[in-house]
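Reading through the structure tokens given below for one structure.
Omission of a single protein chain aside, the complex is shown with its protein chains in their original locations.
Chain naming follows the written order as A and B, and within any one chain the residues start at number 1.
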Amino acid sequence: MHKKLFLVGLLAVFFFTLHACSNPGRQRMEDETNTLYVGYQADSFPTSFMPWLSREGIAPTVASMMYNTLFAFDLDTGNFDPLIGKTWYYVDEAGEPLLTDDGEIDYERLDEIYSCPSYDYLPVKVILHDDVTWSDGTPLTVEDVYFSYDTGANNAISNHAGALAWTADLQHSYRDGVLRRQGIFTYDHGAAEQGYVIDEVDRDTVMYLHVDKILGAVSSLFTSMLILPSHIWEPIISEDNPLNSASPQGELLFHYRNPVGSGPWTLDLDASSGQQIVMHRREDFHLKDDDEGPLYKVDTIRFLLFQEINVAIYALLKGHIDVLNSTVSANYSRLFDTHDNIFVSEAPGTFAQTLVFNVNPVESERNPMRDLLSNETVRRAMALAVDQQFLIDMVLNGAGEEMSPGLMPSHMEDFYNPDAWGVIEGDYEARLLEANALLDTVIPDRDTSGYRLLEGDRVGFDILGHPGEQDLISYLEVLFERIGIEIDYAPKGSQPERTYLYRSRFDMTLQTTIFSLQNIDIMYRAHFVTIGETSNYGRLIDADMNAQIARMRSTLDLDEKYELIKSIQPMIAENYYKVPLYSANVLSVARTDRFDNWQVVPGATVFNGESLQNLRRVHEGE
Amino acid sequence: MKAVLKSIGRFFLKRFKGIRRFIKRVWAHRQGKIGLTMVTFLVIVAVFAPWIAPFDPYDVAERTTKGLPPSTTHLLGTTINTGQDIFSMLVYGTRVSLIVGVSSGVLIAIVGSVLGVMAGYIGGAVDSFIMRLVDVLLVIPTLPLVIVLTNVLGRDFWIIILIFVAIGWTGLSRTIRSLVLVLKNSNYVKAAELSGASRFHIMIRHILPGTSHLLIMSTALSSAGIMVAEAGLSFLGLGDPTAISWGKMLADAQSGGALLFGAWWWIIAPGIGIFMAVFAFMRIGIVVEEILNPRMKQSSGVYKIFKNLNSSYVEDVFNSMDEHAQIGEASSAKGGAHG
Partner (left out) sequence: MKKSYAIKRVLYSVFVFVIVMALNFFIPRIGVADPAERYYPPQGNMTDAQYEIIKQLTREQYGFDVSTPQQFLNYVGGLFQGDLGTSFRSGSPGVMELIVDRLPWTLVLSVSTMLLGLIFGIMIGVIAAMKRGRWQDTTLLNASTIMIALPGFFIALLLSFFLGFELEIFPAYTDPNMVSDFGWNMTAILRVIENAALPVLSMMVGSIVGYAQGTRNAVIAVTNEDFILTAKAKGLRNTTIRYKHTLRNAMLPIVTSIGMSISGLIGGQVVIEQIFNWNGMGTLFLEANNMNDYPLMMGIMLLLSGFTILAILITDLIYVLLDPRVTVGDRR
């Protein structure tokens, strides 16, 4: 008997001690410092931080915090905001700026000088800030930029697809490790020979670039290419030891893991692990706020890994983290209403969810049903039957906006063309009538359940989607049933491009697309022009539209470019090829008991650069 | 090939009477009664699902408000992420789980017995090939292997069943092989051999029948194991995404926020479904074991055949069943201690 009592007592003590010690959330709640606890939902955290190799999960976020590009693209204005670079402009042959009197880029003169075919490039002058330093204290100069661009373009020593693509518009090319054409000029690298005069005092901050003769050419160079420190990398990389190594060893691995960047944050390697990443603010970062104080208002950021979104939300509700850097389904809104101290950010989305038809399958994948989809009347009827508001209500619980069939968000006022709505706008019942009338001309027969028949077979299509998109497809099933077309869900699998999309082995698929001035040169071509291994999954061919897109890409007159973007939208709409379903809002949450003044930014979660610049620490007793 | 199928068919038809008699014996057990009743109940639920379930969970039009708590209209409430009726999902889920479990169980019995008999009776190279295959399959961790195979081959309902069969036959065939080794030396097989019967004839007519009770047991136990395994796979989001199964319901409950919203019924319901099905098949399996096991009951006719066996065949079947169970659950050690 005594023994049993003893055992029970022992167990009780055991459990009590366990309960008495810490729980994962205590740290934040007791933290008096200016540290932001950020929950992040992902499979895993990276353990190596080579910025160009950061592709998945949190890696790009971390890379962009530690490293900088030359400029940042401002989606609202279409301008490039300074980061490492202070300013840039096109120049004439002598290197003199092509600027108007009020300092804007003079597109008229640009067009005048360079539209003549004897020029196959545009010269750009870039001026860097003179006070940028790497996190080890070394000053950042144009030589670092030269090194980064030059290495990116030279696949013999960088072997990096991304870098090669980002520098593709730079007229600086290598073949087999030998420089064929130089397009980057600094004081030390041939500026004088090319005829660009750089003063001795400007040797660290001024450089010239030769880029392709399109207005979008600078975009990825300026905003995608993270600049690497040449003093770290130049000595160790060679053709035998390229920058992008699948199995980094020795010094290379050391530098992958101990990043030296020019960004506002540095990595705290000791405190970081596979489950958390700790970053400290650099006090010597060259950009300051208006009062010459630090740009970002928190000293330290701790990213905590959550494999499951529900656990992350739980941690937020319990106060273990300040903010969740992941979008949250609208289903949870109800949960947050009942909690104090929680800020729900509902930002307009920048992505459009579209339904893509396989309009032009390869010969071997043709069948009578798919041939229906190459019929524009059928596609038009289906587009008419899409009730965006219904989908927004059912799938997103109302947290979304309708998207123009021209696939341009309405808040992009400079380019948005309301005419693209065309027939799709208006009373849904009337549209349904019209859709049915259209289909009656092509496939009039129906079976007893009301589905249309094509030579005795029920007209039905599979929509290829991820398991998470099953819900949306179910509601599309409801919509298309109204016009007598049957819809089924087909799982996409793990390699949809290889398995289905590039091979035309599908009827329809769902695709999220994003268009903005920043990517439109690349994206319009990938989505509507190039056939093969691009986003033009349905292999649409429209000669008129292709000509317009080519013109839009190559014009040097900005006004003309904007006009062309506007006129392309109705063309996209009337192909009924990528039919918009909605644009989902970005829902995210933060706590306001330690920090407040969170900012809502379109297309971003509440953990964004704006928020970091504006956060205020809440002190108890206030 | 045709002849083989014919013989197998004849064998099962002929055995049908015996099976019915055997079921009667299982029914005579209290535990067996529980098992058989529950299985019958589940089968009825599965067959008549459309009449029992108040809503059709596959029909989008029958979805309602998301996240309703249990009420008279929605006995177990509705799901938070899609607004489907949880009770109806539970009822329809019976179909998927039973079909996956039972068809894999039956296929495992067929594959396992055919390979086991071949290994035992033909012997030689065939024997060592099959047994080496068994050894190899036994040491590869099951759940990871199933995950890799679904990744490579796809996640269709039938593919998943085939994968389970491809991995699950090992334990049974090893047991049957040792049994066949004993039967091979029995007088009536010897007599048949002397009378000039073909090897194939002997395998089908004289050896396979001796294993039939073992097959019932294996089917019951591996069905149970596979149902847990399927649930585990679906729970990881790696099952057939279009089918509503109990495992997928649990996965939805976890990813849909049941834990956060305190919707415990959403978690408990599929759990009880899995529990009932596994429990029922397990009962039947265990009762068959008891009927066959010399230590529990006086020797039956079947027992006499097994008497000479050195290693305990029941343990082996238990182990094989356990391997299936491991796919879905971590607690593999259970029952492993029988070895």
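Everything that follows uses one rule, which is that a contact is a pair of C-beta atoms (placed from the backbone, for glycine too) under 8 Å apart; a residue touches a chain by one contact, two chains touch by 3 or more.
Quick caveat, the model's predicted, so the values are computed rather than measured.
When the whole complex is considered, the residue among A:35, A:141 or A:155 that touches the unshown chain is A:155. When the full complex is taken into account, the listed residue touching the unshown chain is A:256, out of A:256, A:336, A:421 or A:562. In the complete assembly, the contact with the undisplayed chain comes from B:271, out of B:70, B:123, B:209 or B:271. The chain that is not drawn here is touched, among residues B:160, B:189, B:224 or B:243, by B:224.
Residues of chain A that touch the chain left out of the display are 15, 17-19, 21-24, 27, 43-44, 46-50, 53-56, 155, 159, 161-162, 164-165, 168-169, 220, 244-248, 253, 256, 271-276, 304-308, 311, 314-315, 494-495, 497-498, 519, 521-523, 525-526, 533-534. Mapped onto chain B, the interface with the missing chain covers residues 131-132, 135-136, 138-145, 147-149, 151-153, 224, 228, 231-232, 235-236, 238, 250, 253-254, 258-260, 262, 264, 267-268, 271, 274-275, 278-279, 282-283, 286, 295, 310-311, 319, 322-323, 325-339.
FYI, only the chains that are shown with their structure count from here on.
With each centre defined as the average position of its C-alpha atoms, the distance from chain A to chain B rounds to 47 Å. Those residues of chain B that touch chain A in the complex are listed here as 60-61, 66-67, 80-82, 151, 154-155, 237, 241-242, 254-257, 259-261.
Interface residues of chain A facing chain B in the complex, by the touch rule stated above, are 308-310, 313-314, 317, 329, 331-332, 334-335, 397, 467, 470-471, 474-475, 477-478, 489, 491, 493-494.
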